[in-house]
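Written out below as C-alpha cells is the structure these notes cover.
Note that one protein chain is taken out, while the other chains of the complex remain in position.
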Amino acid sequence: MTVVETSDLTKDYALNGITVNALRGVSLSFQAGEFAAVAGPSGSGKSTFLHLVGCLDVPTAGSIAVGGIDVAALSRKELALLRRRSIGFIFQAYNLIPVLTSLENVSLPLVLLGHGKAEAREMAERALAEVGLGDMTGRRPKEMSGGQQQRVAIARALVKKPALILADEPTANLDSKTGREVLEIMLGLNRSEGTTFIFSTHDRMVMDFARRLVELRDGRIESETLR
Amino acid sequence: MKRMIVSALAAFILAASARAQDPSAAELLARVDSNEVYSSISYKGRMTIEYQGKRYVKTFEAFARGGSDSYVEFLNPEDKGTKYLKTEGRLYVYSPDSEEVMLISGHLLKESMMGSDLSYEDTIDNEKLSARYVPTLAGKETLEGREAWVLDLAARKKTESYPRQKLWVDVVTGDLLRFELYALSGSKLKEYVLLKAQAIGGRRFPVEFEMRDLLRKGSRTVFLMSDVVLDARVPDSVFSLRNLER
Partner (left out) sequence: MNAAAFRDVAGMALRNLGRHRVKTVITTAAVAISAALYIFMDGWILGMNLESRRNIAAYEMGAAKIQTKAYFDKKDELPMYENFPGWETLARDLAKAGFDSAPRFTFTGTLYSRAGTAPLVFNAVDPESERRLLRYVPYVESGRFPRDGALELAVGSLAAEKLRVGIPDRPTRSEYEAEILGAAATEEDRAFVRSLYGPPRTSKEPRKPFSVPDKAAPAFEEEKLALKEGVSGEERERLWRILAASGRMDVRISTVIDVKAAPDSIRKNKFEQELLPSLDAGAQALVRSAYEPDPATGDYYLASADDALTSRVLETMVAADYPGAIRHINQLIDAVVVGVVNSPNPKTNGSVGYIPLSALQDEAGLMLGGAVTEILIRKAGADDAEIPGSAESPAAIRAALDRVLAADGRTFPDNLDVRGWKDYSADYLAASAGDEVSTRVMILFLFVLSFIGISNTMLMAILERTKETGMLRALGMTDGQVLLAYTLEAGLIGAIGSAIGILLGCLINIPMVAYGIDYSAAAREMGGDFGYRIVALFRSAWNPPVIAATGVVATVLSAVAAIPPTLRALRMPVTESLRFE
C-alpha cells in the first residue's frame, strides 16, 4: 500500500527577498512499513520535503497524496485533522510542551483524537514503556535528558498508531550513543508495529540504519538506494 | 425722570388760586400730570450714585419727546455705549459688551438702573397719576422753608405697582418738591427730593434732584441736568430700535 506519493514536488520560498528553490521536482512514493531516510547536506531540501509530506506546508507545484488523498484539495482544518489522525512528528528539538508531564505530552494526541482519559492514559503509559520510559511518566521535559525527551517525542508520535511518522533530523541534538539508541527504538517499532518511518538526516550513521535511502542535493533526487 | 417739566403757566395758575382758596386734590394732581406736557427735550445728564461708601459718576445724553419716547446714551468711559430706548411703554437696553438689544420686562423692571436708586420701572412712563390714583389733600407742610401741599395718593386698583404715593407740591411755584413711593404693606420704598428747579424757556424745570432707594442702606443718587433744550427738533430716527444698535 502506498502511504505517500509525491509527484514533481516543487517548493520555492522567499528568503530575504531572494527566491530559494528548495525543491525542484521530486517524485517519490513510500510504501507501508518502510523505514526510509531522506538525506543530504543542509539546504538540500530534505526538511522541506518532510514538511510538505507532513502537510505542514503547501507545495509551489506538484502534488502530494497521503494515504491516497490529494492534500491540495484539503482545507486548513482538514489538513489539521489529517495530521492528527494519520501523521506523527518527531523533531530535532523534541518540541515537547514544557508545562506538561511526559505522560500528558504523550496523551495529548490521543486526547485530541477524542479518546477517554483512562484509555489515553493507559495507551500513553504503554507507549512510554515501549520507548523505555515507563518510570518517567510524571517528569516534565526540563527534568529529563535530551535522549529521554526525544524518546518521549517518539512515544508521542507513535501512541496514536499513525500510518506515517516523520522524523526531522531526530538525532541531530543527541550524542552518537543516544542517537543510536533512539534509532534502534524507531527501528524496533517499525518492525513490531509496521509503522512507516520517513526521516531526514545528514548523519552517515543514521543513513546506515535506513533500509531505503533517498539522497537529495539542491532540491533534486541525487540517488536512491535500497538495502 | 418723569415729571421733569413744569409748565410755568400751570405754576402761575396754581400760585394765583392758592391765594384765593385751597385747591382740590384732583386739581393739584392734574397739574402735576400736566407738567409732563412738552413736545420734546434734550439735555446732558450727570448721575452721582453714592452707595456702600463709594461714589460713581455717570454722564449721559438724553432726548425725549411727547412724554412717551425717550433715548439715553451713556458717555462716561465705564459705561460708554450703553443706550436705553423707551418707546410704546417698553424699555430696551443696548449693552456694548454683549452687543445685544434686550427688552427689560417683568421682574427685571424692578432692578436698579445702572446701579442707581432708580429702578427701570421708575424710568418708564406710566399713565397719568390721576388715572391711576385717587388723591387726598393731606394738608400743608413746610419743606426747607417752602410751603407745600401734601397729596396722599391711593391706587385705584390693587394691581398698581406702588399702591400708595405721597406728593409735596410747592404752593407758590407748583414744583414737585418731594414724593415718596410705598409698598402694599405701607412700607416706604423710595424717596424723591427736588434739589433745584430752574426756569427754562419760560417753564420750571427740575435740574437737580435726589432719589433714594430706602432698601439700599445709605444709598442715594443725585441727578443733575444741564444744557436743557426744550421743544427742539429731534429726528424720529433717534427713537428707533435701529438707533440702539448703531
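A and B are the chain letters, set down in written order, and residue numbers restart from 1 in every chain.
By our rule, a residue touches a chain if its C-beta (ideal position, glycine included) is under 8 Å from a C-beta of that chain, and two chains touch if they have at least 3 such contacts.
Only a predicted model underlies this, so the values are computations on that prediction, with no experimental measurement involved.
Student: Touching the hidden chain in the complete assembly: which of A:V20, A:I69 or A:L112 does that?
Tutor: For the chain that is not drawn, the touching residue is A:L112.
Student: Using the touch definition from the top, which of A:G54, A:G147 or A:G179 touches the missing chain?
Tutor: A:G54
Student: Who touches the missing chain here, B:L109, B:L143, B:L195 or B:V238?
Tutor: Reading the full complex, the residue touching the unseen chain is B:L109.
Student: Kindly state which of the options B:Y51, B:Y162 or B:F179 is in contact with the chain not pictured.
Tutor: B:Y162
Student: May I ask you to list the residues on subunit A that touch the chain which is not drawn?
Tutor: Residues of subunit A in touch with the missing chain: 51, 54, 56-57, 76-77, 80-85, 87, 89, 91, 93, 95, 97-100, 104, 107-109, 111-117, 120, 156.
Student: So which bits of subunit B touch the chain we can't see?
Tutor: 88-89, 105-107, 109-110, 121, 127, 157-163, 181, 183-185, 187, 189, 215
Keep this in mind: only the chains that are shown with their structure count from here on.
Student: Taking the mean of the CA coordinates per chain, how far is subunit A from subunit B in Å?
Tutor: 112
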